[in-house]
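All protein chains of the complex are present and in place, except for one that has been dropped.
For reference, chains read A and B in written order, and residue numbers begin at 1 within each chain.
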Amino acid sequence: MEKQRATLKDYGYRDFTVMNKIYQILKKFLVVFIIFGLYISIIVIAIQSLNESRIISEFTRLSFKWYGNIFQEEELMQAIKNTFLVSGIATVLATFLGTFFAIGLYALSKKVRVIWMLLNNVPILNADIVTGFSLMLMFRLLMVVFPNIFGLFTLVMAHLFFTIPYVVLSVMPKLKETDPNLMDAALDLGVRPYKALIKVVIPAIKAGIFSGMLLALTMSIDDFVISYFNTGAGFDNLSIWIYAVIGRRNLTPSVYAFSTLLTLFTLLGLLIYSFLQKQKKGRKNEKNNINGRAS
Amino acid sequence: MNKEFKVLARPYMVWLSILVFVPILAMILISISNLNSSVSVGDLVISFSHFKLLLESSTLIAFRNSLFFATLTTLFSFVLGYFIAYEIKLSRFKNKFILLTIVILPMWSNLILRTESLANIMSENNILKSILGFNLFGNISGTGAAVLFGLVFTYMPFMILSVYTALEKIDFALEEAALDLGLSPIKKFWKVVFPLSLKGVVTGSIMVFLPTLAGFAIPKILSRGRIVFIGTIIENKFVYTNYNHGALLAVVILFFILGSILLLTKFDKEGETLL
Partner (left out) sequence: MENKKPLIELKNISKSYDDETVVNDVNLTIYENEFLTLLGPSGCGKTTILRMIAGFIKPEAGEIIINGKIFNDLPPYARPIHTVFQKYALFPHLNVIDNVAFGLNNRSWEYLESFFGKDKIEKEAKELGDVSKKTVIRKAIKNLIYKDSEQALKLVKLEGFKKRKVDQLSGGQQQRVALARALVNKPQILLLDEPLAALDLKLRQNMQYELKEMQRNLGITFLFVTHDQEEAMTMSDRIVVMKEGVIQQLGSPKSIYNEPINRYVANFIGETNIIKGTYVKKDVVNFLGVDFKCMGYTFNDNEEVDVVIRPEDFDVVDVEKAKLVGEVVFSLFKGVHNEYEVLVKNEKLLVHTYESYEVGQPIGLTIDPYEIHMMKVEVSE
């Protein structure tokens, strides 16, 4: 006897097959639209960097000359140098300090920690314009004592202010994940606390430190608003410089070339990173297999 | 963790206490006094005369613009960003890291430069038109649509990241349980997946809403100076060194932020979805 097939209708459900097909088509359009929206400006920057003409409204001929020109543009080079100087100092300091601050905060009781974590999140959540403007006002009041305070010093301070919280925030979950007995085991073996910290805890949380560092660098390099209010003495980073030059409408296409190169390097770095990650996973699996067979 | 390490937090407590509170107190003080960079502390006079600024129509329009665009941007980012985050989660592609990277890669490029390029191709004669032969964006240069487009696609990655983080944490067994209990896939989404991802939506919304509300560079560049945000006014006051007015407006923005932080702590106590 041929058995009957059960249908959705038998059990009081509508058949969504047609609707699902429509959604699948709609979905593709939406994905294309969003990718377009996210990438159009980067693509345009790349096109502008390959345009021979300095006039950005017309594509005349393909040329790589702006790439060669990056080093000849003095103002641009200065802005790039300033950006890397500020972000370099801020990132290194923020990573180092943020890691130890996070360990310190983690040692507090949970109640106290929650309060300080809330304060830690203020620079992240606070609007850049408020952070930038208020820091500027504080530094201005300090000008009474230190008249030449604005410049590299205020920039680094401001950048530290908003980068340390990111490091703390990425290290904290890793600390929570580490085995609470790890420290005790080290101490039990006669290692002094601070040595144990460096030998045992830091290696256990290094993934968090690394991602915190990347986050700090990203935030610092791309910052415009806070830097804009807190720079001085002509110490312009890339964002400030571009913002100023746009007003004068004579931006050199070498900026586009530089930005495109930076994007390509970032992409390359990420590809290498994910490739290494994959290899690491592969090796881990192999190890597990060997262990599995041995046991 | 060893209690001995508490001391490591102490410098940070000092640092945070000073840098979170002193600038804000300074800002509040400057907004209600004659204190300016040129005035010495001795002649300090408290006055609320600056508050007239808040009632000027240009200020009110700027507030309205900021709120309007911040709300719209958050809404669009939410709809589109949630969609992308959900599709990334559903994707059969194993390496989710690469998919997320595709979404956030543009953020590594300079914001001002990206916005300027967007403004370029939105104008009547532009480089894309000279290649394609037609205007991709029609003629929206300087309009609210141009500003909205720029804001949505600048800040959407924040929404995608926080929603994705929340979605990833949902145990797949819960979705199976919902199906098992008779919920169709659409109902399953609304009754289980969406409520459990709400944390991420709130965090993402705040991370989109606040920078939009307080921003000035993107609207200024994309509207060609036509649409004034509250940030635009603050920038002007800064350029013309009218710090009292600038501080007053920044204090108002601060109130919006405090409200948002309160909202966030209700949904996400330890800031798990912040990263």
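Here is the rule we go by: contacts are C-beta pairs under 8 Å (C-beta built on N, C-alpha and C of every residue); 3 or more make two chains touch, one makes a residue touch a chain.
If you're wondering where the values come from, they're calculated on a predicted model, not measured in any experiment.
> Have a look at B:Pro11, B:Gly138 or B:Pro195 and name the one touching the chain we're not showing.
Touching the chain that is not displayed is residue B:Pro195.
> Sort through B:Val7, B:Leu44 or B:Leu179 and give me the one touching the missing partner chain.
The single option touching the absent chain is B:Leu179.
> Mind listing the subunit B residues that contact the chain we can't see here?
Residues of subunit B in touch with the missing chain: 171, 173-174, 176-185, 187-188, 191-192, 195-196.
> Going by the touch rule given at the top, which residues of subunit A touch the chain that is not shown?
3-8, 10-13
As a working rule, only the chains that are shown with their structure count from here on.
> Centroid from C-alpha atoms only, then distance subunit A to subunit B, rounded to Å. What do you get?
15
> Please name which positions on subunit B make contact with subunit A in the complex.
Going by the criterion above, the answer is residues 1-13, 15-17, 19-20, 22-24, 26-27, 30, 37, 40, 80, 83-84, 87, 95, 97-98, 101-103, 105-118, 120-121, 123, 125-128, 130-131, 149, 152-153, 156-157, 184-186, 206, 210-211, 213-217, 221, 231, 234, 238, 243, 246-247, 250, 253-254, 257, 260-261, 264-265, 269-272, 274-275.
> Mind pulling up the subunit A residues that touch subunit B in the complex?
Residue positions touching the partner: 13-14, 16, 27, 30-31, 34-35, 37-42, 44-45, 47-48, 51, 56-59, 97, 100-101, 103-108, 114, 116-131, 133-138, 140-141, 143-144, 161, 164, 166, 168-170, 173, 175, 180, 183, 187, 193, 196-197, 201, 215, 218, 222, 224-225, 229, 238-239, 242-243, 246, 251, 255-256, 259, 262-263, 266-267, 270, 274, 277-278.
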